[in-house]
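Not every chain of the complex is shown here; the ones you see sit where they belong.
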């Protein structure tokens, strides 16, 4: 009892949390998961320095699982269009297989 | 030197941590990884509110890698059967490729 679904992952600056999650909901996703993250991107150091990565996370990793690939793509496109000219971030897709869709 | 394996991901309420990890071990998995998470599910707000997501994580994301797909499925089925009638949560599979199985 499983079916293929899409997962879109957004890694960006923590201060965008409210805006990005509002956008995710506006795109029609029914839920998301947020994890605190540190790291470094190609456009410079993303967190406040490597030594502080674990203690002081300044990024967030947001994951959204959607039944429709289209929804995942819309979220990724909107996030990139609205925020990534001015903030660092990356979005990518991962294939997932949902096990209990009726509980999602 | 890599081989295909299964990863089962369980996102649920933090208070279930002990019970879910005990179940994972009872299913025969040799290890798991736990990350603190916040978020929102389709059955209502999962964390204590969006503003508090990063500061106050009330969910956990548990990942289990298993050599046998069957083990991953048993874990997912058991978690859903035992907990998801009364607690919010989601389980899904992701394909992974293990690089150093002898060190796992």
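Going in written order, the chains are labelled A and B, and every chain counts its residues from 1.
In this text, a residue touches a chain if its C-beta (ideal position, glycine included) is under 8 Å from a C-beta of that chain, and two chains touch if they have at least 3 such contacts.
All values derive from a computational prediction rather than experimental measurement.
*Asks:* Assuming 2 chains are placed, give the number of copies in the entire complex as this structure defines it.
*Replies:* The entire assembly in this structure file is built from 3 identical chains.
As a working rule, only the chains that are shown with their structure count from here on.
*Asks:* Indicate the whole-number Å distance between the mean C-alpha point of chain A and the mean C-alpha point of chain B.
*Replies:* Here chain A and chain B have centroids separated by 18 Å.
*Asks:* State the interface residues of chain A toward chain B in the complex, per the touch definition above.
*Replies:* Chain A residues touching chain B: 2, 5, 7, 14, 17-18, 21, 25, 30-36, 57, 60, 65, 94-100, 103-104.
*Asks:* Within their complex, state which residues of chain B touch chain A.
*Replies:* Going through chain B, the ones touching chain A are 8-9, 11, 35-42, 46-47, 50-51, 53-54, 57, 59, 61, 73, 76-77, 80, 84, 89-95.
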